[in-house]
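First the structure, then my questions, so here it is.
One chain of protein is taken out of this complex; the other chains stay put.
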Amino acid sequence: MAIREFLKGATEIGKAMGVTLKALAEQPVTTEYPRDPVPLYPRFRGKHELRRYENGMERCIGCMLCEAACPTGAIYVEAAENDPQHPTSPGERYATVYEVNLLRCIFCGDCEEACPTEAIVLGHDFAMANYNRRDFILTKAELLNPGEPNVVIRPE
Amino acid sequence: MGLEEKLPEGILTTQLETLVNWSRENSTWPLLFGLACCAIEMIATGSARHDISRYGSELFRASPRQADLMIVSGRVSNKMAPVIKRLHDQMSEPKWVIAMGICASAGGPFNNYAIVQGVDKIIPVDVYVPGCPPRPESLLYALDRLRAKQGKETFRTYVDFKAPPLSKQPDEISSLESLRRPQLA
Amino acid sequence: MLNVSPRTRAYETLPGLNPLGIPAVAPLPSGESPDTARIVERFGTALLAAGLHNGQQVVYVAPGQLVALAEFVRQDPQLCYEALIDVSAVDRSELPVSDQRFHTIYQLRSYARKQHLTVVCPLADSGRPSVPTLAGVFAGATWPEREVWDLMGIRFTGHPDPRRILMPESWPNHPLQKQVPVGGEEVPFTLTWSDPEFESFGKQVLAAESKPPVLPPGMSRENMIINMGPHHPSTHGVLRLVVELDGETVVNVDPDLGYLHSGFEKTGENKRYKDFVYYTDRMDYLSAMSNNMGYCLTVEKLLGIAVPARGQVLRVLMAELQRLASHLFWLSTHVLDVSGTGMALLMYATRERERILDLFEMACGARLTVGYMRVGGVSRDLPPAFLGHLDGFLRAMAERIDDYERMLTHGPLWEERLRGVGHVSREQAINLGLTGPMLRGSGVDWDLRRDAPYGGYEQYDFKVPVFSEGDCYARYLLRMEEMRQSLRIIRQAVDRLPDGPFRVEDRKITPPPRAELDISMEALIHHFKLMTEGFQAPPGMVYHGIESSKGELGFFVYSDGSAKPYRLHVRGPSFNNLFAISNMSKGAMLSDIVTNIGSIDIVLGEVDR
Partner (left out) sequence: MDWLNLIVIPVVRSLVLIFVLLTGFAYLTWYERKLLARFHVRYGPNRAGPKGLLQPVADAVKALFKEEIIPGHVDKVVYLLAPALALAPALLIWAVIPLGKDFPAVADVPIGFLWILAVAGIESYGVILAGWSSNNNYSLLGALRSSAQMISYELPLGLFLISILLLAGDFSLVNLAEAPRQWWEWIWLWIMFPLFFICVLAETNRSPFDLPETENELIAGFQTEYGGIKFALFFMAEYINMITTSAIMATLFFGGYALPFGIGSEILPWLGPFILFGKVVVLLFLFIWVRASIGRPRYDQLMHFSWKTLLPISLAYMVITALLTVFLKA
């Protein structure tokens, strides 16, 4: 009786070792991150970007809806009237100050949902780590000029 | 510190520095220590898909005495803060801290009575990682930034560190560093 | 900063509320449902009110009658409310009522009769609000009552263990009382960097605080006392267990919680209904979808809206994927706890979990904290490639589960470690208020998906696995079977996925589609209103529980008619389940504690909230 159980245990252990041995023959599933590109899905929400129209005008009209919609208060907008001769945005107003505090943002996407002109979008940049807390406040200049040219993402 | 305090200055030291920094870059053992959501992504970073072991960092040590890197992964409550401070004190130099996620970096969405608004109020932080929680690749990138920082450190002057030009130039890390690394005479 | 949603409460415009405050319930003595009628029959005018409210049976009772009522509903064969699911309390000092500042609220459950009962106990006004404890009737009340004392400052007379539970012993206030501020600090932007107040950010280095440990009551220094946690590899986060050991045998275990207390409930009271969805993600961060679903269903119940068919199926699909992911993570951590770091199964389970996270990223744009569901439906429809990927995953997954079982189920070491360990009897499980796999593993055939269907679960064909052994091995087998059943539900959901809208078309609750913004002024107004103010919920209270992967996840919302919940309480399954740890571990070995923690499947974010 005891011997039978002993042998049964041994075969079960053998089975478990078989599973791992099978895995040894498989190709690793690792993505070699810095070398290979990371597979990202189109809806992924990363670092914020402010978009422009094709003619170079800023999309943001300074309505502050994003600021109101943000669950954590990570966006700060100050708006001003456009100069009629040299308008910054096609609307009546534009944003003089547009800042995102990355260390409060939960990347929920409510700002892009709230924006009526699709000016703010969450891009695909996830490599945001840095050394100093002050570097995490994205100013308007940075938001308008992300590393790569403005991509049209998610006009859903 | 260990041996390096007793070494003379000179070319040999520079060479040795390079070697030591290289070894520290490639053998940063994190403390097995998770707090909240980010801990799950930290575990995911160790999992087969992202594989932190490529950096030689898969040996998560449970004892702070054997760890080099503390990844503060998640929100730090007021009750937890003294514990984290103590764990950091128990780690032996040289030690680094990554504040993973926005809760650890600045309190994140939990802007309330219970959460310490940024772990840097308790311990000095080397790299902050935004994201809620950051993707595993984000943490790997932070590890890369940390490696860049480790590579620039010297035995004599930990203070004069300037970050390499990656995406943007950080300010001079002055006060924070001087708090942590005693300046040698 | 723009003041987003001003704290104007709807009662300022809504005259003539029931003088008891909110909610209004039917007057005595009729009662409305058979159960409340039965209670009224027994207690008569000793009750304050009884009836149906938002479809739930509610009884108002004075503190003096509370224990008698609890004993009656528990023992009466016609009622048989055998489990206390939750205890919470409301501080009504900001409502336009002058008396009875505190109400304590109890949720009772009858498994045999599939009934739910809410008992509200208004407390007399005094400097030290107090109410008799129910811990003598339902052992499961012990921890929730400690939590109410800790956060709300209501004393429970006769409580067996009247310590604080979440906040540090030295904390000066009871944070959920309305006069206590939320706390926190201003969010810094570049213009405030020069402010001296913000200059200090990130530069304050405190000295380590080291206090001599306080020995919990009932432990002696005769034996070895070890502290497991808050930094310990196998407490699944920052749980602290003070363990009294005689050799390797556990004499006593005292859990110390609160190391991850993040003030969810207080935060929820200061956020609009839509904002809190994102916070629920971060509560039980292993099953964000289930949390979203529970919260949204609760608010929908309050609002009285029904989600369109496609939205419902999408929710079920996501919730079951999440259950699968959560169980996979449970499996890998359980294996890690029991078997050590080298064990390859840990990696295999997380590998499959990654595929689920990929699916989530495809649909929601985030891996872990998805924020996918909205009050009224889901945030987005599925992307085109989703179903193809899902199909591939489902095919692979069934084989993978067999692989896991091959490595564990009959393995002699695994069986030895789990069989007979952490035993919880049927009576104990009910009395302690355990839910989910902990309950079903002890032989109680109860699953909210089947017995109190929500979100369209009644249309799916699935089996609820039940094991009567009540040990860790039974719970292991149960969860493995639940994974298979989840696969079944997902397949059915994919098959029946109807066309149509995925969220309610009510413009007062969900924002209009983007295309409408450019052409319709009305849509734009709705959009602006929703984004700035959010939507208002009618006054009243509602409790809704769902079957999350860990047990019954309940949300209790007490609304005063404004755009923010007046009181939001979360019944975390892990919190109540963790209470069983001392019962399970007494007399076992040190290693068994680790097995038990893994078997309960706790998530500290939900325990401490």
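Note that the chains take the letters A, B and C in the order they are written out, and that residue 1 is the start of every chain.
One rule holds in what follows: a contact is a pair of C-beta atoms (placed from the backbone, for glycine too) under 8 Å apart; a residue touches a chain by one contact, two chains touch by 3 or more.
Note that the structure is a prediction, hence the values are computed from the model and not measured.
For the chain excluded from display, the touched partners among the shown chains of the whole complex are A, B, C.
Touch with the chain that is not drawn comes from one residue among C:A139, C:M167 or C:M407, which is C:M407.
Think of the hidden chain as still there; on subunit B it touches residues 1-4, 19-20, 22-27, 32, 47-49, 51, 53-56, 58, 61-63, 65-66, 68, 92-94. Mapped onto subunit C, the footprint of the missing chain covers residues 224-226, 232-234, 245, 248, 335-344, 346-348, 351, 407-408, 411, 413-414, 416-417, 589-592, 594.
Contact between subunit A and the unshown chain involves residues 6, 10, 13, 16-17, 19-21, 23-24, 26-30, 32.
Rule of thumb we're sticking to: only the chains that are shown with their structure count from here on.
Separating the CA-averaged centres of subunit A and subunit B is a span of 23 Å. Averaging C-alpha coordinates per chain places the centre of subunit B 34 Å away from that of subunit C. Each chain gets one centre point, the mean of its Cα atoms, and the points for subunit A and subunit C are 28 Å apart. In subunit C, the positions touching at least two other chains are 187, 201-202, 278-279, 348, 351, 369.
In subunit B, the residues touching two or more other chains are 48-49, 106-107, 109, 111, 118, 120, 132, 135. On subunit A, the positions that touch subunit C within their shared complex are 8-9, 12-13, 15-16, 18-20, 23, 29, 39-45, 64-65, 67-69, 71-74, 76, 97, 99, 101, 104, 106-110, 113-114, 116, 118, 122, 133-134, 137, 139, 155-156. Within the complex formed with subunit A, the subunit C residues making contact are 1-2, 4, 187-191, 193, 201-202, 271-272, 274-275, 278-279, 344, 348, 351, 358, 361-366, 369, 371, 379-380, 383, 403, 406-408, 410-413, 511, 514, 517, 524, 527-528, 531-532.
For subunit C in complex with subunit B, the residues that touch the partner chain are 166-168, 171, 175, 180-185, 187, 201-211, 230-233, 237-238, 258-263, 266-267, 278-279, 281-282, 285-286, 329, 341, 347-348, 350-351, 354, 357, 367-369, 604-605, 608.
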